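Removed from the display is one protein chain of the complex; every other protein chain stays in position.
Let's look at chain A:
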């Protein structure tokens, strides 16, 4: 009989379908007025948590997000998918730009202890920075076992069987709870939030706290020097014969 409690971290990112534009001053990308949504891997994490709850393996799913006020929309989406309540760690917009994996990991570690959860679920990486570090750092700070790139998750009593996608194929680990799991693409297909749940979600609680309340220091030792577009690809050159190819390669000093 599991009385497991799960903490799911979700990140608000620029929507995957939007065309990214770099700010003229090269300090970052344009985010004003641009469509944002929940990071796709975080959706998979929420979906997995909700499925575990539906299987009665998890008692409560808490969704958490760090950032400015708009993060609450992302938490609401998690609530509409089935999370029970939300925590918004409020970080003003200016500071939020400098939130990196280490800072978020510190927050999540503190929250995991405070909320006494058994399982922390995250997406493997965010599609804006592709860091793929937050889950691992969280586990490190908590000194908990981690199962990253999970493509299958099974609860076995007080242990967690995690099948991981690795370069060589699939690796299966057994972790003692409490543990941190980061989700990969093939773990599940996130559900569409249905109307009754969307309506219910409006009434679910979102607690707003500050990083300072948790005793977490958000200073970063990393500063972004510049953000630039990748260089434009120049057109290729077509040649008719192998002789031409060899001549051209010689011409550009490749052979």
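Operating definition for what follows: a residue touches a chain if its C-beta (ideal position, glycine included) is under 8 Å from a C-beta of that chain, and two chains touch if they have at least 3 such contacts; residues count from 1.
Convention: contacts and distances are computed from a predicted model.
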Check: UniProt protein name for the omitted subunit, picking from "Septin", "Glutamine synthetase", "D-2-hydroxyglutarate dehydrogenase, mitochondrial" or "Small ribosomal subunit protein mS31"?
Finding: "D-2-hydroxyglutarate dehydrogenase, mitochondrial"
Note to self: For chain A, which positions touch the chain that isn't shown here?
What the structure shows: 15-18, 33, 35, 37-38, 40, 189, 192-196, 198-199
